[in-house]
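Every protein chain of the complex appears in place save one, which is left out.
A, B and C label the chains in the order they appear, each numbered from 1.
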């Protein structure tokens, strides 16, 4: 076992060609790793010979450095009392951000999920915002996810007794107070020091189900431990190239009481999220960067944390999964009816029709659109009716209103996953923010169920929506700018004072 | 009977934990009601121990406080001579608004209904504007109501003698000078001290029919009394949880000569109108609010006045309605052909295809769009032809031009309801504004009937419109912002002086 | 015969209740006419007792005052030598306009028809621009006329010998150098002192056909006299309530060699053109206006000059027209196939599919769209092929490019009418402007015929265009403003100096 190092020992190694850092009380030699760091070398060099924990903590999932750095570079424990405190310099820009943070509106002023996002954009650290909000390529699919809901319109019914309305339902047999689950999203500590625990706490309060992400900032067990007795949790799985690791993780999850395994299948490689990549360059100093231009640093946070994911995962693995766990198996990231059918035929318990929040393949269609073809084809080819207890359909991406959810339910989904809005809620107000977000959704469900004339979720039927435009991907003919600029708009009658000034 | 209180008696109760106010010469103990007040406690506390009538009057329908406050809190009459006058402080913002009001354009400069709205936005008190203009959720349906008319185009005929054109017609057998009625809208005094009477007066002058709202600022009898002999009025009904109250109201209306009962069926609960809700927070002082953050004040004016409405109203009640009145019964708020068919089969006299001006369920379709499916299905299933004297179809929402109305007529409507434009007209110019609005519509009817080649309303036939796009709910593919920003528009030839300056 | 008046005689009558003016050397008593003047009384009062010719001339068609003022108000000739010159005061705004006019770009810099419009908007008197550019109601149809061309796309052919290309054709049997005629537009002198003569001169130079308007600023005979020997001209007719006047006009036209009579059928009443109407109020002084508010002055130039038009014109009149002239008869303003068929069956020689440049019924469809249904139905019902020598189809409205024209030709039109672009051309550069506009069109025809692979007009066939979207009248779903504003666009890599400044 390595001897305990002193702060001074470490402080000697403070150069590019000899660089040690301290993380969580242990020292690491990162000299050879500098150029491979997906976040660039500059950010590490800032902490050469020093304690980098505060900077490291929110961005890296637990054990990242231990798992990625060769063990011979692990230099062992450091006596933290002997380590000089690193004063984190607060830039003017950061000071302004903190002021904006203190000026957040009262939680009671938040009226809808858009509000959280608007505030998050103003008060979150830029890097966190870039990581959460970014999506693949030109972010077309990211926005299409929301736009798709706007192509589906309601056909509400009247004169039904809606004195009592009940929007609770079940997901994989488990009760939930609304047809929504909290979808898995990575790196929660970027937004709030309690990370994913904010979601666990609010989920408990509202009886909704949280899906725990593989790439959480908090450890899996922390999140499980934070749950209330009887609180239902699912687990989202990225499959490791080393199946033993995966087996261990899955069986641990089952043992800890997880009620469903959502295997991500839309991410054999993580997408290029340029907003996230761009952020790195913005943050770096171009002059320093110049000297080392050869290194390709254009990766962003997303790829940095995902190199273990197996691009070789295939249908053959499904049998193996069934052999190692009894948890229901759901594929997350199905994007056409053919694969939904294969999942059904493979004996799985459901699919999430999802494009990973637009963060993977740009020009993937929205889950809502895919839902329509899945329902049609599984009915035609296997006689299935939806919603279906045996083979459940979920969609995620782009949801902001209870009306969005109700549209998906009407079209055959069992429930809908919501991700970013809850991130923005806890990044701005912690667990109370998520609580408020869920309250708002309850409010919207109550009202909209009444206005639809549907006392229960079962009363939300396909005839209540008109989705015939769902497959339209229309782009307007490019504008005739010369003609259009020549056109002079009509004017309103003007106030007399206005005229007087003219 | 309570003794007459003096101003001094009341003035003693001027604290949060002991709060009396005076309304219309009577004192009320509102201490326990403060936190339940949908408009927030702050506005009441401003008048603690004082006369609140001027503030109360325009926002509350008649008898609101008497009906909502437990009778033991009614403290009886106050001798108003002993009450100190409350000086209403005028803010700078309000002063500017009043200046804008005095600078309204001449009425003769108003060329179309858009003008009234443009001026109203500038000269109305913010709260009133927020209440009238707000709609549900993201206000998609609110705007769709107008947009739907833009998907219907004309196929006019030529060389027909249109020397004389006549756009008068009948509604439920009653003559009207144009195929428009004034639809029911709440709280008219927010916009003008004479409230709904402005509409009654202008309607009389132009022989159009006014629909009296349940939630009028003026009392029902005031509005009836303001009518000219022979002037036709309808009544819009919100059905009370207590059917005896409803029975009394309906039979009173019939007795006073009302010619049609429009039962609102799209509002078992009033919608979330966030513009209206937001206004409350804007108006309040955040610091004071902080101390009492627990209270959910996010309700807005709309919900405040509507808690009596029965969400249990159902088809079974229709029989009862027929038993208590001989007035024609029309359902206001039908949104699909199935419910229109049920209304017909239930022996009612008609339906208003409406989504409540976009104020209830967002993503409801426009009345115009629903009209097309209602006409098709009632023809196919019951052999009905429209317009039809026995079962009349009305639409409302989004109308700004006579051409809008003519499109609805061509598609089978008997008449069209217009609401907000008349509110904006009287909020800016009183009854004369409504008079002018109706004049403008007459002008537009005259011209457009001629240009359509239709001498009378009966000559407006389905073949005169092309409505094949009515069901299109298209959303453009999200823009490629990088590509689009790189594109540099063509330029025009520039004036030489302009070039010289460059 | 009236005695010759002196300037002093007239100058005495310079008050609202006693108002004479001089026009073209004759005095008129306009006291009783003041309130009826469609242009408002103020503009007349400015010249009370004075010579108003300079102001009157460009706005009024020849003989307007003689024809409209009762003969007893015609006071006879004035000795102009005794009349004081009226100094027209030039406002600062007008001075700026004149400066802009002198700074017009060189004609050689004009590259397309859009350029003329752009310059016209900057250098024309506001009233003239308002009159020419305005259209009906919300000006939807006005812009749709151009937009419709953008829904038709080309299917060009390759490897055809296009060394020589020839875009000349015939209209009603008369040779024209391009498949375009100059359509009739009113009040040319508003834009240029030579008015319609600019068109006559340029038309002569390019062998294109001019359609003379009933409401020309120049007299019919002036325009005829300005033509070169053999130059072909058509005549556009507004039919007078007094058929004798119409008969006289038509027979005079035929006698003077006019080769085709285009009877306007889309204007039984002239449309409400609010830009034009608004202009009047802008120009007037609100304080003076106030005193006389009762008078409805909301008419604009258009209606002022059109009260003689007969709204009783009908199909029965067509027989009468055939009895009074041998000129080919074409209906201008047909807007559906049913009326085109009736025109054919009535033995007329053609129709102009037109909505009067969007100036009459708003939401009329474009001529191009109507063309498609006319061609389809006259083929199906009468076996006609288009283009057709016996029954010719024309379209007008929204044309700015030779490609627009070629699309109409491919779809079956014989030729296309162009109006406003030529007005803007002469309003900015006189006859040379029109000459240049025609040159540009020749250039565009040469290039585009080659690129289409069509050596002659006959080679422009239906298969060369894809018009399957022509009937689409799509309106995008109203935007989700909250969602969309939250979306933050991707950024480009920034210049280093830019970054440095950030």
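Operating definition for what follows: a residue touches a chain if its C-beta (ideal position, glycine included) is under 8 Å from a C-beta of that chain, and two chains touch if they have at least 3 such contacts.
Since we're looking at a predicted model, the values are computed, not measured.
**Q** Consider the whole complex, including the chain that is not shown, and state which of A:274, A:404 or A:444 touches that chain.
**A** Here the residue in touch with the unshown chain is A:274.
**Q** One chain isn't shown here. Among A:251, A:314 or A:456, which residue touches it?
**A** Selected residue, touching the omitted chain: A:314.
**Q** Write down which of C:35, C:57, C:109 or C:488 is the residue touching the left-out chain.
**A** C:109
**Q** Could you tell which one of C:16, C:174 or C:450 touches the chain left off the display?
**A** If we include the chain that is not displayed, C:450 is the one touching it.
**Q** Since one chain isn't shown, list which residues of subunit A touch it in the complete complex.
**A** 99-100, 103-105, 109-111, 114-115, 118-119, 122-123, 137-138, 140, 265-266, 268-269, 271-272, 274, 277-278, 281, 286, 289-290, 293, 295-298, 310-315, 317-318, 331, 333-336, 338-339, 342, 360-365, 471-478, 480-483, 489-490, 492
**Q** Please give every residue of subunit C in contact with the chain that is not shown.
**A** Interface with the chain not displayed, on the subunit C side: 105-109, 111-112, 138-140, 142-144, 147-148, 150-163, 401, 403, 407, 443-444, 446-448, 450-452, 463, 466, 468-469, 472-476, 481-482, 485, 492-498.
**Q** What residues on subunit B make contact with the chain left out of this view?
**A** Against the left-out chain, subunit B lists 112, 114, 117-118, 121, 133, 138-139, 143, 146, 150-151, 274-275, 278, 281-282, 286, 400, 474, 476-477, 480, 482-483, 485-488, 490-491, 493, 496, 499.
Going forward, only the chains that are shown with their structure count from here on.
**Q** Same or different for subunit B and subunit C, where same means more than half of the interface numbers show up on both copies?
**A** Copies use mostly different positions to touch.
**Q** Quick one: which chain's Cα centre is the longest way from subunit A's?
**A** The chain farthest from subunit A, judged by C-alpha centres, is C.
**Q** Using CA atom averages as chain centres, what separation in Å is found between subunit B and subunit C?
**A** Whole-Å distance between the two chain centres: 41.
**Q** Which parts of subunit C, given as residue numbers and ranges, touch two or more other chains?
**A** 114, 118, 138, 274, 278, 281, 286, 474, 476-477, 480, 482-483, 490 - these are the residues of subunit C that touch more than one other chain.
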